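Heads up: the structure comes next, in structure tokens.
The other protein chains are all here in position, but one chain of the complex has been omitted.
On to chain A.
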Amino acid sequence: MGCGSSFPDRESGQLGRPNSENGGGQDAKNLRVKLVLLGDSGVGKSCIVLRFVRGQFDPTSKVTVGASFLSQTIALQDSTTVKFEIWDTAGQERYAALAPLYYRGASVAVIVYDITSPESFSKAQYWVKELQKHGSPDIVMALVGNKADLHEKREVAVQDGMDYSEKNGMFFIETSAKTADNINELFEEIAKRLPRPPVT
């Protein structure tokens, strides 16, 4: 097993860049952003990320240690880059109490539900409330209705998602990890909404 060898290298490379040390990665041109994924188990959290990171539904290429932590850098039109470090969380009810350990210090929370499951939609609302109470105050939140390709099984109306997110000042989008619909749009929109450190 390649015990950590690939991983310190990558980090030291990152350290090598000027102004990007000390955790935050908050230099004006290259942001490093912690993004936490919340949502019921089975709504397709990890599928969305895999789609975004690997551009494919099938996770056969080994990039990092595993699929529950992935990172991807995107370049924006204003020639800045955003490196998303995506933290997946276990969606089962019994692990709900552990979520604060994961969303602590996150600048983005993506809350996912399944448009064919009203339960997952109410679970998503629970996460929104929890983050409003305990998350960092300037956290960027996105509500995502996944499995949009399954129209015929839809049980949560687009309007419901839209209304709820509008009320809570969040960004809303419906995606399909299966067809890749709106996946890149989701992350690009998040990148645009991130608070920027002042350019010196």
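Simple rule for what comes next: contacts are C-beta pairs under 8 Å (C-beta built on N, C-alpha and C of every residue); 3 or more make two chains touch, one makes a residue touch a chain; residues count from 1.
The definition used in the following text is that contacts and distances are computed from a predicted model.
For the chain of the complex excluded from view, the name given in UniProt is "VPS9 domain-containing protein" [choices: "VPS9 domain-containing protein", "Protein transport protein Sec61 subunit gamma", "Protein kinase domain-containing protein" or "NEDD8-activating enzyme E1 regulatory subunit"]. Note on the undisplayed chain: of the listed residues A:S71, A:T116, A:S165 or A:N182, the one touching it is A:S71.
Among the residues A:G42, A:P118 or A:P197, only A:G42 touches the chain that is left out of the figure. Interface residues of chain A with the unshown chain, by the touch rule above, are 1, 3-4, 7-8, 11-12, 15-16, 21-23, 37, 41-42, 45-47, 49-50, 57-60, 62, 64-69, 71, 85, 87-92, 94-95, 97-98, 101-102.
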